[in-house]
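Here the complex is missing a single protein chain, while all its other protein chains stay put.
Chain IDs A, B, C, D, E, F and G follow the sequence of writing; residue 1 opens each chain.
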Amino acid sequence: MNHPLVEGFFRMDKFPHIWCPGCGHGIIMASIARAIEKIGLDKDKVCIVSGIGCSSRAPGYMDFNTLHTTHGRALAFATGVKLANPELEVIVIAGDGDLSAIGGNHLIHAARRNIGITTICFNNNIYGMTGGQYSPTTPTKEKGTTAPYGNIDKPFDITQLAIGAGATYAAKTTAYHVPQMDKLIETAIRHKGFSMVEAISICPTYYGRKNKKGSVVDMMTFLKDSFIDVKVAEKLPPEKKEGKFLMGEFINKAEPEYTEQYDQIIASQKK
Amino acid sequence: MNHPLVEGFFRMDKFPHIWCPGCGHGIIMASIARAIEKIGLDKDKVCIVSGIGCSSRAPGYMDFNTLHTTHGRALAFATGVKLANPELEVIVIAGDGDLSAIGGNHLIHAARRNIGITTICFNNNIYGMTGGQYSPTTPTKEKGTTAPYGNIDKPFDITQLAIGAGATYAAKTTAYHVPQMDKLIETAIRHKGFSMVEAISICPTYYGRKNKKGSVVDMMTFLKDSFIDVKVAEKLPPEKKEGKFLMGEFINKAEPEYTEQYDQIIASQKK
Amino acid sequence: MSKQLELRLSGSGGQGLITAGIILAEAALKDDKNAIQTQSYGPEARGGASKAEVIISEDSIDFPKVTLPNMTLALTQIASDKYIKDISVDGTVIVDESITLPETLKAKHIYRVPIIKTAINEVGKEIVANIVALGLIVGLTGIVTEGSLEAAIMARIPKGTEDLNRLALQKGYELAKTLQK
Amino acid sequence: MSKQLELRLSGSGGQGLITAGIILAEAALKDDKNAIQTQSYGPEARGGASKAEVIISEDSIDFPKVTLPNMTLALTQIASDKYIKDISVDGTVIVDESITLPETLKAKHIYRVPIIKTAINEVGKEIVANIVALGLIVGLTGIVTEGSLEAAIMARIPKGTEDLNRLALQKGYELAKTLQK
Amino acid sequence: MADSKDNLTIHINESWCKGCGICIAFCPKKVLGFNENGKVTMLDRENCIKCGMCQMRCPDFAIFLGGKE
Amino acid sequence: MADSKDNLTIHINESWCKGCGICIAFCPKKVLGFNENGKVTMLDRENCIKCGMCQMRCPDFAIFLGGKE
Amino acid sequence: MAKKVKFLQGNEACVEGALMAGMTFYSGYPITPSTEIAELSAERLPRIGGKFIQMEDEIAGIAAAIGASLTGAKAMTATSGPGFSLKQENIGYAALTEIPVVIVNVQRGGPSTGLPTAPGQGDLMQAMWGTHGDHPVICLTPDSVRETFDLTIRAFNLAEKYRTPVILLTDEITGHMREKIEIPDASEVEIYNRIKPEPGSDYKAYKVVDGDIVPKMADFGSGFRYHVTGLMHDETGFPSNSTKNAGILMDRLMAKITDNLDDIITFEEIETADADYLIVAYGGTARTAKAAVKKLRAEGIKVGLFRPITVWPFPEAALYKLSEQVKDIIVAELNYGQMKLEVERVVKNNAPVRFCGKANGEVLTPEELIQKFKEVL
Partner (left out) sequence: MAKKVKFLQGNEACVEGALMAGMTFYSGYPITPSTEIAELSAERLPRIGGKFIQMEDEIAGIAAAIGASLTGAKAMTATSGPGFSLKQENIGYAALTEIPVVIVNVQRGGPSTGLPTAPGQGDLMQAMWGTHGDHPVICLTPDSVRETFDLTIRAFNLAEKYRTPVILLTDEITGHMREKIEIPDASEVEIYNRIKPEPGSDYKAYKVVDGDIVPKMADFGSGFRYHVTGLMHDETGFPSNSTKNAGILMDRLMAKITDNLDDIITFEEIETADADYLIVAYGGTARTAKAAVKKLRAEGIKVGLFRPITVWPFPEAALYKLSEQVKDIIVAELNYGQMKLEVERVVKNNAPVRFCGKANGEVLTPEELIQKFKEVL
């Protein structure tokens, strides 16, 4: 008997996937498929686009129209796909490096345009694929192979960055909080306009080892203990929030979607 | 008799500058020089960096160490200058296109790192140099040569974008509000860490003409009437704020500056 | 006039000389001639002088740029200073009367003509100085037929300005006549 | 042994075989031999098999890659399946005893040796299986001197693990002796 | 998907399991464990409440609820 | 810069002035105007309060307060 | 058949050609002297239901075009030198993934920002070698407004036929000059469309079948769920580390061009039949050469012009043949002798290869070329 999700939404012959034991990416990939299943999207009308990185290998496993592009450029390619054929449900999968380092510009512009693309960031706070260099989301003082003395960069809060750029939907979740993740990804896909879910992943192989984060289970436990939902947090006394990170929906508002706006221009100009 | 500011801080033989009659860029360039004068910086220790655009022509007129780079990359070059020689006061001059279109990624990363560079954005809401294409700050519905039917993009609020990226100092002002601009630029230069002043400029030649904004004076009057200081706005009733834009300081906080952090690493590792 | 007209129009950015060049060329096409129009672009144009060039010929035109024009026209001093020098010895120089020409300038005909003043005073809009200039040039050279020129003008101008432009053209022809006597 | 040893070490990512290759090469340098070490990198390494190759020679080494090794060692089944096939007919194959070898495999010597078990049971840490393997290889081939090998090991390992590694090396030599008789 | 929980049981695809231990650690009933190959195994099928958390958190699609047969 | 306002007066560099009219429009005392070349000119030096706003807003560095001499 | 006579810039003709070829998508970033192509596309595309988008930079400009092409759109992006440099990574991506896309480079003067408003031909070699790694390249250079129109159509056709990016390499001269152009009727123009798999058919995205030149290309969203990657891949399109597969793929990509030179290569020969001397020139500079040839012929000098229209692949065979006939070859171009290198390689010892060019932002005049010609002869 086969895993029902795999059977329905993945390219079974490509499994087992290349990710390391305990890599959080597989958890997030599954969640995306469940959301697609839940919404009931036509597989032929779903397009998954990624850049380059461990996370960006996900589309290769997913049984949709899949596009593995160049490092950082997924959203730029996806913009072309979506604008050329707005009928497609376009989902971008991107690592923290892919999305916020080399690809940062495309992120903020896709968010600004409010184009109907859903971006799922597999944020493991490191460049996994290239072997553990610090990324724009590596916390200050943590180590990477290129930050042997501790990182002096301040990390992005990718969710806040997207909001600053004009995103109309932005949420954060973790590889531990799967039921919440399922829901947020589902909401993001249903959202009209640009939506982003930053899913905190784990990279036991590089980030974990380099920063002595213990076992895979220790890393998952850290996620479990460190994140609280914004809505819950609102009601908590300050001392309970200390050292915690917030997750959940940070913004969710309605604004005109890009390709629809374009269609209006066509409607007004087409002879 | 010569203009005292020109004599002291500009390359007089390059004047009159190439900007069009009424172009707001000259006003902002003057303000930067006044701020430098006010602070009393050593001209030999000031480095002005720009990309490509009408605004980016400013450094050629300014009597400092000046660097006119490639389109969008001023902050990346400036990061190298500043990190290699933190003694230099590095100021980046960038158009809205240069800074937030092709250069958007460097903006958010410089802001994130909190590196001690001051960025002055000459925001005329258009690509002036190339003849009036819409830019990431062109308001929705306005026209550009590449938006003949009205722009459907949502514009960036560059100040909010910088804040979302982690900027520790961000302010907005206009070419009309020169005394305020002088002060904000001065504060920005004095700020430790990354600082940005978004100075709303005017491009009568392209933006103004294309969008029927009237004369240069009409465009300046619009700035005069449309912007109110955030601090003032806080005290105003909603009806008085309707249709107005906010200017002033939006964030000003103290965080460790990048090159100083790096020097600490050197101090701890140097044998 | 030689079979091939090589014309250089110069002035400041807003004076519509590029449009004038295009119109003249389009008129030539209507007359079944060949024409090429080129221009100088870019940052120099900010504030500085702008330049449009037109070659009109019965034959096919290989090299598209004007090297030594046989006719130049300048509407501003800056443009004149920059572009008027190059002129073939048997060529014609036309400048607005407000312009001072270098004494060393050599050409077969050198005309200082009240183009702008005509546009302002006799047509009523400085903006049509370019059309006045066209009338002047065609009046002098006959390089295109008057019918083609008028048709070409009408095709390029904003709706509602037909009469204004027709008048400007007329005034241009008239200026030409004053020179030819 | 021939003058030139071409060795391929393979296993899973975490088994330290690249380090083992480097150590062996560094030991060879101490013996005034030449050595080159290469390895396979990259995404294949995720989960899959990793490979390190060493060439040790008295002469200078031009071509740096092992084409047909005269000794291969594999510590995992996946690695063995992928890399063990290529072996020169007069070469030596060494695999961990947990590994099943294809019946078609042809080599002068084929050894299945309890390398990992030795590391776990007799040294006490699976992680030193690579050093056990080094002892075994050098015990069999004498390609480097024991003194150089120990010095090279000591230079590469974390402080505080010297005794552990020395013991592992010893056990490797002992395993070699059991094969040579 | 229409299966009621009664017809479901945990299936394990040992060849895909990479032995990360996530499912084991976070199983609310602690009914999972490692086998001798370092792969996951069901220790106490009776007490499994079929909550599906193991399936949801397995990065490798190696454990899931499926029909009994 | 140490000049007291008394010693200051408006200077105009006509060759740099591009005639945009900004200084004229926003001079609080309306003492500036265009000359026949479309360049700025001082119409009423007496009533100039030397506030410097023209200088601050001139994009072309063509008008400024300087010593009287 | 009523032909529309227009007076257009080369850049405008490019858009007219693209529309006639079936362009429905344009994405780019403005840069002098190519901007008119974007501007006119922005105006015209919505009228035919097509899409125009101004992206955040040139990298995104080509990326979006490639993405659009995958959905079945015929897509174009235009730029000039600095932007062309930025597009290089994704040109290689389109080449390896075999996604049709047309890239226009209206060349300007100099390296770096250089002389943005002046003409140049310094990107010739870059058009062939600008992206990393071996890859198939087709590059066309028009010398007139009408040819800009024709070659834009041809660029789309070749892109569709060979599933590869095609570079239309024009220059500020042809891009900005206005010239008479008769726009042919659509019925007179041959349009090639990519071959798509039959609905419901068995489909391996990167397998060439039925004597096709390239794999059939399914539109994303049309029911074939396949994978596209810039990694080396096998016939199914999925990444493969196998060096054997990599070799097969690369050989096939390179052979698309080398096996079809006759179909791809075009060139013009003027007065070559009895020529003792040969001028080689392309793009805007060919206009200079044509004028020079006329003048020299008028003086009785037997000179001919060889004008590569397809510059990549380079028309080696035709040039080689001519080189056996002539006494001397002079290559005229606005750079430091880029095509000259290629000509030297091709003609071997058959004839000395001289150079006449400059890279200072000026066009070459017929007089200059004639002078140089006479100097060396």
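Methods note: a residue touches a chain if its C-beta (ideal position, glycine included) is under 8 Å from a C-beta of that chain, and two chains touch if they have at least 3 such contacts.
Quantities reported herein were computed from a predicted structural model and do not represent experimental measurements.
Within the complete assembly, B:C47 is the residue of B:C47, B:I158 or B:M247 that touches the hidden chain.
Residue in contact with the omitted chain (choice from B:G80, B:P179 or B:G214): B:G80. Annotation: of B:W19, B:F64, B:F122 or B:Y176, B:F64 touches the absent chain (contact as defined above). The residue touching the chain not shown here, chosen from B:C54, B:L88 or B:C203, is B:L88. Considering the whole complex, the residue from G:V5, G:I48 or G:A246 that touches the absent chain is G:A246.
For chain A, the residues touching the absent chain in the complete assembly are 52, 70-72, 101-102, 104, 127, 129-131, 133-134, 136, 145-149.
Within the complete assembly, residues 11, 14, 43-45, 47, 49, 52, 59-60, 63-70, 73, 76-85, 87-88, 105-106, 109, 262, 265-266, 269-271 of chain B touch the chain that is not shown.
The chain not shown here touches chain D at positions 22, 25-26, 29, 34-44, 61-65, 67.
One rule holds for everything that comes next: only the chains that are shown with their structure count from here on.
A straight line joining the Cα centres of chain A and chain C is 61 Å long.
Separation between the centroids of chain C and chain G, computed from CA atoms only, is 36 Å. In chain F, the residues that touch at least two other chains are 18.
Residue numbers of chain D whose C-beta contacts span two or more other chains: 47.
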